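Subset of chains shown; positions unchanged.
Naming follows writing order (A and B), and every chain is counted from residue 1.
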């Protein structure tokens, strides 16, 4: 921590700030500046509480944290990359770029089966499909719930694809964990702390989507919640953030991938469908995501997007998905080369 | 709805878009533009699904909604203002500007009692205090839970103040409803739809805080969730949104008050503490909130902000709160005059 005193702080002010710091168990290194006094603080303790307490003192200009507020998810905790196993046979964060694909919502047996077969054939390893749907309007389709989960299981049995599906409430975690190989937390629930805690013991890896207006640090703090409550298997997902730009549904912060790679050992995947909101932009962003080093993609497809109950405008037709997968091949080759080069360098 | 076709859409394209529209039960009014065809759509149906379905058609440029997506919370549903009763004797949205105040977190019996007596004496009608705390870090203080709720009840018994406190999970709604007179939904849970639904039958009014990056329309949609599930007693709260500016913790969208007054009959209160994040700015913003016509304020205070476990920097000392309440008096008088003028005009 670095505590900057106000310009005209007295010796008494400084002494009482130092006392407060020591109360929290920290040690002090004071700097006598020409304009103002700045105090360096080291040690281990409840940083947030100490910072807030200091900032509340009238003689303190500001107090900032120097070390990262997360531990288990940090690069300093584990140097290499974490490889997360999904359904025993799919590895995310490892030597292969993994594509997850499927419809926004599970709508019917026919729809999910057709989607599952098509994405498996095109090279996807995980099937996505929502059974519990977070919708802005109470009057919109809210998902098929357990019936949808059963259809996902059936699709898994037929195709061998692993299943990723969203859970929206801590009360539903045990039910969803019965069916899902990967538990998806939606952007709007990234700071639903009751839900995050309940994932600690669910026995499944978690796909944690970044909130619409969450910083990268907040994303890591939410991942830290899950890990600190017992579940080290977290995959991060950038799916676009909210900005002033309206030409796309969201603004994809693609650079978050290398930024996260510098900060954490957890894998990072990109959702080009929500990031753009527009089908025609999905293939170009997917190529860029591979080129920037994402560990995977999660893509929305639909047998008939025009009739989809949700997210039709951003869902690829099944043949478009196959075509995109083909066009990604050259980029995936370059991706693998650079992964091998990285591995060799370590 | 207004559907704008692409420039070179054929007659067949237009016909198939019109067919899709009719499938959803709507009627059509086509406009033959010089540059492109625009289709007007009227009637009643599942607007969101229809819009998404149309946008997914390749010949469609864009499709926009004209009528509001919410019903019960709209001004068109109820012309006047809703008055929400809290604990039988406090009315929010009525003839008085209501102040809610208290510490961020309930920390101890001494702390909450001292706060309660001070805010009651200064003129507050509702005591705030968190027993379940949403914290960005899993290592920060998470609240006293039911023990905190019991202390709030004790403070209520001693002072007669109504109680507002946060609930973070649908699983906790029945417990919190036992103690709270007003159920607070925090900004991070504004789109926790499982939680919103569970409030429909909780038997208590709800204080719904706007999400950090939620639009005013999304705030109304979340209120609509609660009302559509059976609970018409919702109070909206502007508490600052997330922008690029870092001089304050958040940016207070104070104009949301008159904007909401044009759109909804629900009361609107301002949280000047979270909106600024800095104690010295709270009184000025509170004055402005009264002047712009807010129905109430929710303010953080603490007997010793320097020792608060959370939000110390934005909490007023108890004497500062009393001073602020005194300084608001002239503005509240003007507020009442303008309310009476409005009432007379209707």
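Following the convention adopted for this analysis, contacts are C-beta pairs under 8 Å (C-beta built on N, C-alpha and C of every residue); 3 or more make two chains touch, one makes a residue touch a chain.
From a predicted model like this one, the values you see are computed outputs, not experimental measurements.
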item	value
Identical protein chains across the whole complex (2 displayed)	4
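Rule of thumb we're sticking to: only the chains that are shown with their structure count from here on.
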item	value
Interchain centroid distance [CA atoms averaged], chain A/chain B, Å	27
Touching residues (chain side chain B, partner chain A) in the complex	20, 46, 48-49, 52-53, 55-57, 69-70, 134-141, 168-172, 188-189, 191-195, 197, 212-213, 218, 221, 224-225, 228-229, 242, 279, 305-313, 315
